[in-house]
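Every protein chain but one is kept in place in this view of the complex.
By letter and in written order, the chains are A, B and C; residue numbering begins at 1 in each of them.
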Amino acid sequence: MSAPGPVRVTVWGENRHEQHEPAVAERYPRGMHGAVAEGIADNLGAGAVVRTATLDEPEHGLGEEVLAATDVLTWWGHAAHAEVSDEVADRVHGHVLDGMGLVVLHSGHWSKVFQKLMGTTCTLRWRSERDRELVWTVDPTHPIAQGVPHPIVIDEQEMYGEFFDIPAPDELVFISSFSGGEVFRSGCTFRRGHGRIFYFSPGDQDYPVYHHPDVRRVIANGVRWARSDRPRRERPALLRSAPVGSAPGHEPGGAPGPGRG
Amino acid sequence: MSAPGPVRVTVWGENRHEQHEPAVAERYPRGMHGAVAEGIADNLGAGAVVRTATLDEPEHGLGEEVLAATDVLTWWGHAAHAEVSDEVADRVHGHVLDGMGLVVLHSGHWSKVFQKLMGTTCTLRWRSERDRELVWTVDPTHPIAQGVPHPIVIDEQEMYGEFFDIPAPDELVFISSFSGGEVFRSGCTFRRGHGRIFYFSPGDQDYPVYHHPDVRRVIANGVRWARSDRPRRERPALLRSAPVGSAPGHEPGGAPGPGRG
Amino acid sequence: MSAPGPVRVTVWGENRHEQHEPAVAERYPRGMHGAVAEGIADNLGAGAVVRTATLDEPEHGLGEEVLAATDVLTWWGHAAHAEVSDEVADRVHGHVLDGMGLVVLHSGHWSKVFQKLMGTTCTLRWRSERDRELVWTVDPTHPIAQGVPHPIVIDEQEMYGEFFDIPAPDELVFISSFSGGEVFRSGCTFRRGHGRIFYFSPGDQDYPVYHHPDVRRVIANGVRWARSDRPRRERPALLRSAPVGSAPGHEPGGAPGPGRG
Partner (left out) sequence: MSAPGPVRVTVWGENRHEQHEPAVAERYPRGMHGAVAEGIADNLGAGAVVRTATLDEPEHGLGEEVLAATDVLTWWGHAAHAEVSDEVADRVHGHVLDGMGLVVLHSGHWSKVFQKLMGTTCTLRWRSERDRELVWTVDPTHPIAQGVPHPIVIDEQEMYGEFFDIPAPDELVFISSFSGGEVFRSGCTFRRGHGRIFYFSPGDQDYPVYHHPDVRRVIANGVRWARSDRPRRERPALLRSAPVGSAPGHEPGGAPGPGRG
C-alpha cells in the first residue's frame, strides 16, 4: 500500500479548430489540448506527468506504446470525430477495458470511443449562444467535487441539455443549468471493464472555458480519480473454471473462443 | 391511459445445437426457441402474441418489418455468435435504442448485440458440469421477481460465475449460487436509449432449463417489463434547441451532422 | 397474472394553510389534498379509488385500518411536520416497509416519514419568489415520465435547489431548473423494504401547481408505479435458515430477537 508514482496523463486534442479559426487560435494559443494539459499540470504538480497527442499525428498520437504508458487519457474532439480511425478507437476502447482511465470532455460525448463504451447514441440538445452555465454539485462526498464552489459559474458557454442519451451513470456528481432554462448531467462517472471513465461537459472551442480555474480543478480531480488502483493492466476474459477447492489438476483452462462447449 | 394490446414478442434462437446434437433435439423437440416461446405464451396467455425467428432464415428472420412489429425481442445464441451479420446486429441495436425491449438469455451474454449495448467484453467464468443453481431474489419489489420461489432451484445447469464484465446494472434483481461455490448476477436490468433490457442467465442447450416453470415465469415477467410505455418508437437525436420560451421563429432546427457549428 | 383491481389511494394533506390563509383557501377551495386527489382521480378514472385524510383527524386519519386498506399513500405537509405524532410516523414507515407505496410531494421532503425512510436530513436550498420551474425528463423509458412534455413548464413556483440531502436515488426521472439558475433532482424513486417510494417536488401552497395538468399526470403516474406487485403486505424479517435442500425437520425456525445465537 505504498504511494504510487505520478499519474501519467495523455491529453488528446483534435486540434483542428485551432488551425482553421483564428479566434480559437487566439483563445487557445497552445491549442485546446495545451490548455487542458496546463490545467492538469498546474493542479497536480509533481503528482502528474502530462503529455499531449493530436489527430494529425501518426496513429493520432495514440500508438500502442503511448497507451500502454498512459494511466489516464483525456479526450476532446468535435469537428472530426469521423476522421478518428476505427483501429485507434478500438485500441483506446480496449485499453479502457484493460484499466486505463478515461476523462471525456465536452463534445467528446459524440466520439467513437465514448459511443462504443456507452452503447448509446450519446446525443443531446445544444445551442451555442453564450449561455451562462452553473455547475452544481449533487454528490458532495465525491473526490471529483472537492475544492470547487457550489455552483461553479461559467459566464459564457455552449448549452448542452437533456435528454442526454447515456446509460444511467454509476455516480452523478454535477448537474448544470443554463440561461435558457436547460439542465444537463454535466459530471458523470462510469466503470467499464477494469477502467474508470469520467465525463465532464464544460469546455468549448468558442469560449475560454479551459482557462477557468474551477473547470481545470475538476478535470485534474477527474484524472486522479480515473487512475486505476489495480497493479497491472488486464482485459476481463472468458475463463473456464473448476469448482473452488477442487483438485489442482482440475484447475481452470484458458478461455475457448465463441462456441465453446 | 387505456390498457395496451397484447405484447408482440419475437423469440430469436440460434437453432444450431438442435440440428447437430441429437440430445439437444430430444431435449427441445420444437427447438430451444420453441421452448422459450411456449413458456412466454403459457404465462402471458392473451397478453402476448409470440413468434420465433432463427439464424438460418434470410436476415436471420430479423428484417426491418419484423423488428418494427416487435415490442420485445428475446435472444439466445451460443455457438454461432460470429455468424450473426453485423448488419442485423446493428439493426437490432438500433431498434433497442428506439424503444424495442430486449431480453437476453444465458449465452446470449456474448452476442454482438449485447456486447454492443454494454460496451464491455461481457465475459464471465463458466463450467458445464451439472452444477445445481439457486436463483435468489435481491429486489423483491421488482415486477420481474413476482410469482417465483426464493430461491428458484435448478437441479442441473451450466455454471456462470463472476467476474461478469458488464456495466453495473440499473437494477440487480437476482443473484445465483452454484454447487461449486460461485456466484453470479443472474438477473439484471439496463436502460439504453429508449429501450429496456433484461439479462437472465439460467438456460442452456445441455439442460432442460427452458422447461422449468419458474424460469419460464421469469422470462415472461421480463418480457412484460421490457415493453416500452412510450407511444411510438424513436431514436434519441442530436437537437439544436432555442431557449425555453423564446419566440417560435427561433425554434430548434434539425440536428446537423458531426462537426456541427 | 390477472389484472389487479383499482389502486386504493389515500391522499394525506396537512390542511393548515388552507384554514389560516385566505389566499390558499381560495387557490385550493377543496384543500390542497382535494386538488391532489382530484388530479389522481381524473387521470386514473376507474383505475383508482381515492380518499383523503388530514392532520387534524384522529390519528391524523391514518389508523391501522386505513393504512391496511391503502395501496398507495401520498404525503403533503409543510408547516406542521412536528405535529405529526411519532406513533403515526412509525406506523406509516412500517407500512411502507411492508409494501405500501408512498408518493412524497414537495415540502413533504422534510416530513418525519420521509426522513425516517431516507436516513438523511433531507434538507435543500429554497426560495419562494415566483421562479419559473422547468421539469426535464432524464429517464424517458420510465413509466412515471409518460404523457408529459419535455420540459414541463410551471410558470410560478417555489424554488427547491441542490444540494438535496437524500441518498442517491434508485432512479432519477426528472431534473428541474429555476429562473434563479438552480437545479433540483425533482423526480426520484427509492425502494425501501417491500415498498416503493416516489418523491416529486413540484407543488406548493402559494402557487396553483396542483391544478397543473402535467403535474397531476406525473402524480397519477407515480401512484400507479408505486403500487406493489406483491400479493400481500409483509415486513422483511430476520430468518434462521437451514441449508437449501436439507431435511424438512431441519427447516428454518422463526426469527429470534436481537442477541440471537
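Quick note on the criterion: a residue touches a chain if its C-beta (ideal position, glycine included) is under 8 Å from a C-beta of that chain, and two chains touch if they have at least 3 such contacts.
The structure displayed is predicted, hence computed values, not measured ones.
For the options C:21, C:59 or C:165, the residue in contact with the chain missing from this view is C:165.
Only one residue in the set B:25, B:80 or B:172 touches the chain that does not appear here, and it is B:172.
Listed for chain B, the residues touching the missing chain in the whole complex are 132, 134, 136-140, 150-151, 161-164, 168, 171-172, 175-178, 181-183, 185.
Where chain A meets the omitted chain, the residues involved are 1, 3, 43-45, 47, 99, 134, 139-143, 146-147, 151, 153, 170-171, 191, 194-196, 228-230, 236, 244-245. Touching the omitted chain from chain C are residues 78-82, 93, 97, 110, 116-121, 123-129, 131, 158-159, 161, 163, 165, 167-168, 170, 179-182, 190-193, 235-246, 252, 255, 258-261.
In the analysis below, only the chains that are shown with their structure count from here on.
At the interface between chain B and chain C, over half of the residue numbers appear on both sides, which makes the contact a same-residue one. Between the two copies, chain A and chain B, the C-alpha superposition involves a rotation of 180 degrees in steps of 5.
Separation between the centroids of chain A and chain C, computed from CA atoms only, is 37 Å. Our note on geometry: chain A versus chain B, Cα centroid distance of 29 Å, whole angstroms. One inter-chain figure worth recording: chain B and chain C are separated by 32 Å, centre to centre, where each centre is the mean of the chain's CA atoms. Those residues of chain B in touch with two or more other chains are numbered 170, 191, 236, 244-245.
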